[in-house]
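And now, chain A:
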Amino acid sequence: MLRTDSLDKSFTLHLRNGLRIPVLHDVNLAVHAGECVALTGPSGAGKTTLLRSLYGNYRADAGHIWLRHDGAMIDIAAAPPRTVVQVRAATLGYVSQFLRVVPRVPALDIVADAARGLAPDVARARAEELLLRLNIPRRLHALPPATFSGGEQQRINLARGFIGRHPVLLLDEPTASLDAENRDIVIAMIRAAKAEKIAIVGIFHDTTVRDAVADRTHDVTPLQDAA
Partner candidate 1 sequence: MSEDTLLSASRLTLRFGAVPALVEVDAELWPGEVLAVVGESGSGKTTLLNVLSGRLRPQSGVVWYRDPEGRLHDVHAMPLPALRALHRSDWGFVHQNPRENLRLGVTAGGNVGERLMAQGSRHYGRIREEAIGWLRQVEIDADRVDDLPRTFSGGMLQRLQIARTLVTHPRLVFMDEPTGGLDVSVQARLLDLIRSLVSRLGIAAVLVTHDLAVARLLAHRIMVMQRGRVVEAGLTDQVLDDPRHEYTQLLVSSVLQA
Partner candidate 2 sequence: MNTGYNFAYLDEQTKRMVRRAILKAVAIPGHQVPFGSREMPLPYGWGTGGIQLTASIIGPDDVLKVIDQGADDTTNAVSIRRFFARTAGVAPTTRTGDASIIQTRHRIPEKPLREDQIIVYQVPQPEPLSRLEPSRAETRRMHALSEYGLMHVKLYEDITRFGHVAISYDYPVMVNHRYLMAPSPIPAFDNPKLHMMPALQLFGAGREKRIYAVPPWTDVRSLDFDDHPFRAARAPHSCGLCGATDGYLDEVVVDDRGGRLFVCSDTDHCETRRAAGHTGADALAAE
């Protein structure tokens, strides 16, 4: 489903006199349908950078990111922006660590808006179901999540990521601010997604979660600063 090919990524900080920070070098990663790969490595090693590169959020310097989209393999690293938008809409889901949404939109609508190919009322019903499953009480559904706690926001974010049922799902610390009960629910959801043949790449600091869902790990090793 997803394969990287000699992926390189560095950052150049023009405001720091052009300081260049290499983060990823020659990354080769392959994920199959129904498989969950956990990215491992110390903090700052570039796990999130890799995940964001896979999503097309960061632009790779060299190498390819091949993804099966609409029956063909597409290189996210070289695709024009419009294609990336289409890939994200149809194939590639992403759950970030932080919820970033338009203010004032109710939680339920945020989740329902992320559904793909569903009639609005079906999408809302499905969103409600997901939120309840994630222990977001009904009284919060109509409220914008800006004032929610960190854990609640993360669960909104998860509901938003899972409702789309994208064939490939990227998870950045999905359980970081969740209690044990909610963590177990998320584990169950990830397993269910795998059963639906969804390919998952994730960063899980919580080893319980990692052991529970990951089929294998991919080690991201820190690079020495070249500058």
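Rule of thumb we're sticking to: contacts are C-beta pairs under 8 Å (C-beta built on N, C-alpha and C of every residue); 3 or more make two chains touch, one makes a residue touch a chain; residues count from 1.
Candidate selection criterion: all candidates are chains of the complex that A comes from, given by their letters.
These numbers come from a predicted model, not from an experiment.
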Q | Selected neighbour of chain A [touch, this complex] from 1 or 2 | A | 1
**Q.** Residues of chain A defined as touching candidate 1 within the complex
**A.** 11-15, 52, 56-59, 81-82, 84-85, 100, 102-105
